[in-house]
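Here it is, the structure in full.
Only one protein chain is missing; all other protein chains are in place.
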Amino acid sequence: MSMDIEVLEDSSHHRYVLNMGPQHPSTHGVLRVLLELEGEYAMHLLPVLGYGHRCHEKIAEFKPAKSFMPNTARMDYLGALIYNHGFAQLLEKAVGIEVPERAEYIRVITSELNRIQSHLLWYGAYLLDLGAFTPIMYAFDDREHILDILEDVTGSRLTYCYFRVGGVSKDIDEKFVTKTRAFIDRLRSRYSLYETLVNGNVILENRLNDVGDLNPHTCNRYGITGPLLRGTGVAYDIRRAEPYSIYSQFDFEIPTATKGDCMASFMVRFRELEQSLRIIEQALDGLPEGPVMAAKVPKKLNIPAGDYNSSVESPRGELSFYLVSDGTDVPYRLKVRTPSYSNLSVVPEMCQGMLISDVVSAMGALDLVIPEIDR
Amino acid sequence: MDINKVKKQWQGLTTAIEEVDYAVSGYDYNLSLERDKVRDLAVLMLDEGFYLVGLMAVHVAPAIEMVYQFAYHESRCRVMARTSVDENGEIATISDIFQGANWHEREVRDLHGVVFIDHPYLHPLILAEEDVDLKPLLKAEGKVKNVDAIRRKPPEPAPEPKPKVVPEVKPEATKNQEQS
């Protein structure tokens, strides 16, 4: 990667290059960013990716599409179930499998729990980036409850492989429902704690306001989606715009903010917790009886020739699986469009001329999950 | 955005516009275009308020196919625009129009070796610098399908909902097998 450094160092003599990452406390994984600094101001940024590249798209071309399900969970370890959901849905669409209603409800409930879990981790880790050590422990305390709930039904705590083509692998029981309801009450009672401890803090406001400004046009140019886009005032959520699964049946809001800075996306994410809880609550209330797997799922899943797309709303934005099939059960090509990839690509433009501290808070607001970027 | 107005503008740029069943394929419009119209289409899409979901390459014969995916915020309108690269494996960049394409194009350069003309910084992104000519997603010799093999078969009205490929398998059996 010496080439990159030379490119930067050539430009001016009194600037110098700081190498942030791949091991750095606030890059959240193996991301490397080269900063060309003038004093403490980053005049030029160059993200270097690929340290966690595991060839998922290549692997997909070598095994039956159905067995790719565990790989999806390994891309975004915080939104594994949502990745499961997108991929299962892709194959169901392509082959034309009807998913039982109970399975759809379970998918929604577990996906939303997964989303809350991801947001809670982001909340803690972001504040850790900003130098507040304590909130991450509170967030993890809540998150632990979700992990326990999901562990009971899925068998794992992080990289779930719970959804199957045609449904889910295991039915939920009464205990799951009780525990989930208890969790909803618990999280609601904790909002005031988070708000007093963190959200109104004057230091936090000074760190986040007017940092990392985005506007809808920039978001279009870079393909930014998710809470960052909603922070600029565009109420775009795939769950509402292209209602997949049974999301059209639920009543929930899409939180937005207008300023487009870090504070806006911070508040959007925080308010999304409540909306996810509302969806879970409604889904638990309307949970139908019935099977959780489609009756006839062929063992060899021949996908008719053609191309298929499946988009879902991951905690970080739009996730698209795009599959090109030549008629066999092995995908001819599978492209995973991950939200963080597009979101991160705005960093060189967004962070130009920022202080290092602001670069850290702006990148934290992107809620990066590096394995999902590198795939 | 008025979809009919946009469609009219598409007609000047594309060779074919196909409306696709969203319930099956997950997108709405399939545009085919000549490779020199890619930039014009990108400008049009940006002006109309679309965002670039992503772009990718598929290795087919006779030439690598490029697929650009666009979507729209206010109403459902997901568009796939496809074209093919020229005989040198080159195509014009759209990274000055959609800056987000910058990284996607670098990724395609890494994985398929497609060269984007006038790209500002076509360095390896996903792969390491020494793997610049690895092109891992190119199919092996003899595995490359013709472009027709990956097209949806038009005569069938809708794909059969229950393909009868194998005798019926009990769901429990599948479940056990996958859990093990």
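Some observations on this one:
Labels A and B are assigned to the chains in the order they are written; within every chain, residues are numbered from 1.
Definition applied: contacts are C-beta pairs under 8 Å (C-beta built on N, C-alpha and C of every residue); 3 or more make two chains touch, one makes a residue touch a chain.
The working rule: contacts and distances are computed from a predicted model.
Set against the options "ABC transporter", "Cyclase family protein", "NADH-quinone oxidoreductase subunit H" or "Putative spermidine/putrescine transport system permease protein", the UniProt name belonging to the omitted chain is "NADH-quinone oxidoreductase subunit H". One chain is not displayed; in the complete assembly it touches the shown chains A. Only one of A:L18, A:I59, A:L158 or A:A182 touches the absent chain when the whole complex is considered: A:L18.
Considering A:V33, A:M75, A:L204 or A:V336, the position touching the chain not shown turns out to be A:L204 (whole complex).
In the full complex, chain A touches the hidden chain at residues 16, 18-19, 24-26, 40, 127-134, 137-138, 141, 197-198, 201, 203-204, 206-207, 355-358, 360.
In the analysis below, only the chains that are shown with their structure count from here on.
Mean C-alpha position of chain A lies 22 Å from that of chain B.
Those residues of chain B that touch chain A in the shared complex are 22-27, 46, 49-54, 56, 58-59, 67, 69, 71, 73-76, 78, 80, 97-100, 102-104, 111, 123-129, 136-137, 145, 149-153, 158-163, 165-166, 168-169, 171, 174-175, 178-179. Across the interface of their complex, chain B is touched by residues 1, 3-4, 49-50, 53, 55, 57-58, 61, 90, 93-98, 164, 166-167, 169-170, 216, 219-225, 229, 234, 236, 241-242, 291, 293-300, 302, 304-311, 318, 320, 322, 324-327, 332-333, 335, 337, 341-342, 345-346, 349, 374-375 of chain A.
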